[in-house]
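Submitted below is the structure of interest, expressed as structure tokens.
One chain of protein is taken out of this complex; the other chains stay put.
Chain IDs A, B and C follow the sequence of writing; residue 1 opens each chain.
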């Protein structure tokens, strides 16, 4: 029941040493059910752990005498939008699990930082309340498609009306992953999901929420969404060369490499390892957004050097939200930017284009 | 002594989060000697542990836009028998160690689930009592051959009379593995083994039980069993290309890849790694059953994608039997099926044939 | 504040079993802030840990019947200076954090041992007081260049006047690494840095100290320093083939392979792994000094066999200083020499040239 769920309502400056600390601290202010839902992954947690460890499958080498005055230029431009850095906000369901202020505070912090905010279909706040915090920054809409095309059209209408600049079709969650923390906690959503007309969310398990959305997604859905919305479409959840081709052939304007934060298929490849495969298959035809496992500025660096154009973060932002509201959100982005700047300076990278051109050192099968 | 051995007699619904939990919980209801016998492996436990870890020597990649309505079709057909799924029951000795209801309850749960039950020569229940629970589902008979061919003929007669559809010749246990838990516990069977005329089992060590069966097995035995029974014969315990050829040349109708659950030869290859070798050598000439280390629906998936036609489980079912009787048995099968269904959906596999055609990602020498 | 910082003032003989012990014991005599500064590394500590583990990426094989009377000859000659062994003192900032006697005691211990002492720009003692302890042994000067060329000239004048035989340009610290221990401790220097005219150091963070030095270093700086000083110049912090070429092309007389003890770029290669790359690129054109991670005589051996001409140690010496003053410093060098002698004897190496000619066994991707 919503009334029994007492989570944080923090709004304060947040001092961040690293985002791992935030994960531990957030466990003290988010109720166990919500925290389990946010933090955990599928089954044996192999893939969720590999998501982070895999960043050391590629190593960087420091470079010297590269004539860089600190700080290098971390800004980037994407589809005409100037961003503070290539670090953007991933779609995450139900921010009110972490902070009573919900997505409005997250959107505000993200805008203040100056990057893209992705609105989740399963947000616990209305679309309008999130859009109201855009403050000139771009917002994208992550779509869980309805079984009923007319309902999907309604959702796209709302997004367009509120200024969404792209649609992100989540294609890797046509059934819920086997998330044992939720089963042990008997977790159901204590908050509503006002954006999706087909599901109110309250007292529902994540499995039921997923089941109420369209499951049998196909290339036709990409074309349908693109045609109806007139917006560029990302296919999110791509991890293979085959699906890269499939998505591009279906008209996708971008590929979003993700394994849903290790929440869906356990025993699957780490997202960073999949990025290498997808980037090679893509041959720079469309932009790539990368997520899953990003906890360090160095992770952002390595993803950019492996073919990503933008790098999305999710859980760390939600922990920042829990601990500091919109200010906590902004602090998380600033922390990762700060770490990225140091990595850029010490690798002799004057700007993001040089980061993307960096050769990493293969360390795949090392101890 | 049988009268001192107080094990579970549970018969109740069983809620399963994962089968690892059951292993821990079963330790509370099965006496230490019986539990040690069931759960442990040979010597340093290297191979028993590798059996599970080895499933991550191959990784899966999620697939998207594959147009699958959940659930995909998990059913399969084997030699004309329609099965709920390719998950079948492996032969396991002396189920009464885990539950006073013994093999009758296991057979009942397996039939209710709708798959193959393999009756062990070293069952603690009569053949007839197990066959009585078949309920239209296929049953196979796992043979520990007698030193005396006439006794072997008697055993095959019983199996045929009671409807066995195949004989599974256990060829990897011509001596007991070096199982230290049994030595530390001073374990002897507290229950009788009514199927084998050459051994009553009571107060015997496993070593003695094995020694009373035929040790010097050869290809001639495969031919002998096949000729006399008129039934298809599996050779169980094959782990090499050489033995694949040997078994097929001897007339085997199927190969059963197994390292006896890591109970026999420590320092040997993981069963899942051996499956890759056997499947390649087999070149689809005969069907392959796989066991040893299966604890997840994803393990079933990976075995099927590596050449197995059926995947047998043993210990998890015995823990389910200890904790819930026939209902516990059924719950274990349903749990693994549920996990397998999620894996199928998220890898875009509409049915078991598509699972078997999946290309896995080599991760053999990774961290 | 300097007056609140109570560190060791030990001056006594030191019995060393191994230098790992010293690291633990030093934690008891150095205040937490200073100890954190000295001992810790960047971010997740991946690279600092790999620095040590990486020595087992190459293994040695014992050799027999090589006709060596113990001890073999561990001495070496570098640019005309006869050294007790190829083990030299790396530049380390602010020795007074560890012992009130500071760099004067370190320099004294190093001279008594009979090897090269490298004076740090960020020493907590005057140049003159360190030079006064040279006692006929060579001293080098590690330069953190000033943003103002005239100030750099002043510093080089002091070094020349006091007999420096080489300049070591630190090129890998144009911004401070992300050192979390310092952030958690709120560490600022409690002692002054009298050598650098552009920064007094007191109550400054390491970040601020680094920022006050020149950040945008380029090949022109190598040429400038070499021309003005007339001394041979090392470029310190080289880890790649590209930078090896760059440094040599800029006129460097030697390459100093280092990742700054894992204090700068986390997620980067281990220094010993980088040494393999640099040595190959160098093709013996210029001498190589190696540091980062050296804790054993065997590490010295492996570095020499991988292309290093000299091997520098830092932290272990500072722990020796904390625990025994100049005598502790000398004891650390003697301990590593002793371990090196055993390694030489058991690998059949009569002298340092034979150590350098040793073929190591690749173990890069082993467990």
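Heads up, the rule we're going with is that a contact is a pair of C-beta atoms (placed from the backbone, for glycine too) under 8 Å apart; a residue touches a chain by one contact, two chains touch by 3 or more.
Note that the structure is a prediction, hence the values are computed from the model and not measured.
Visitor: Considering the complete complex, which visible chains touch the unshown chain?
Guide: B, C
Visitor: Of B:82, B:184 or B:285, which sits in contact with the chain we cannot see?
Guide: Among B:82, B:184 or B:285, only B:184 touches the chain that is not shown.
Visitor: For the full complex, which residue in B:126, B:154, B:174 or B:208 touches the chain that was left out?
Guide: Within the whole complex, the residue contacting the unshown chain is B:174.
Visitor: Would you indicate which residue among B:154, B:208 or B:240 is in contact with the undisplayed chain?
Guide: Result: among the candidates, B:240 touches the missing chain.
Visitor: Write the list of chain B residues that the hidden chain touches.
Guide: Against the left-out chain, chain B lists 43-44, 46, 53, 57, 171-172, 174-178, 180, 183-184, 211, 215-219, 221-222, 235, 237-240, 242-243, 246-247, 250, 259, 264-269, 274, 364-367.
Visitor: For chain C, which residues lie in contact with the unshown chain of the complex?
Guide: So the residues of chain C touching the missing chain come out as 17-18, 55-56, 59-71, 296-298, 301-302, 338-339, 341-343, 345-347, 361, 363, 365-367.
What we mean here is this: only the chains that are shown with their structure count from here on.
Visitor: Considering only which chains touch which, how would you classify the arrangement: line, ring, star, complete or other?
Guide: Graph shape, chains as nodes and touching pairs as edges: a line.
Visitor: Averaging the CA atoms per chain, pick out the one whose centre lands closest to the mean of every protein CA shown.
Guide: The most central chain here turns out to be A.
Visitor: Considering chain A as a copy of chain C, what rotation angle in degrees (nearest 5) results from a C-alpha superposition of the former onto the latter?
Guide: 90
Visitor: Look at both sides of the chain A and chain B contact and report whether the same residue positions are involved, with over half shared, or different ones.
Guide: Different: when the shared numbers are divided by all numbers used, the fraction is under half.
Visitor: Just how far, in Å, is the C-alpha centre of chain C from the one of chain B?
Guide: Centre separation, chain B to chain C: 60 Å.
Visitor: Could you state the distance in Å from the CA-based centre of chain A to that of chain B?
Guide: Inter-chain centre distance comes to 42 Å.
Visitor: Among the residues of chain C, which are close enough to touch at least two other chains?
Guide: 365
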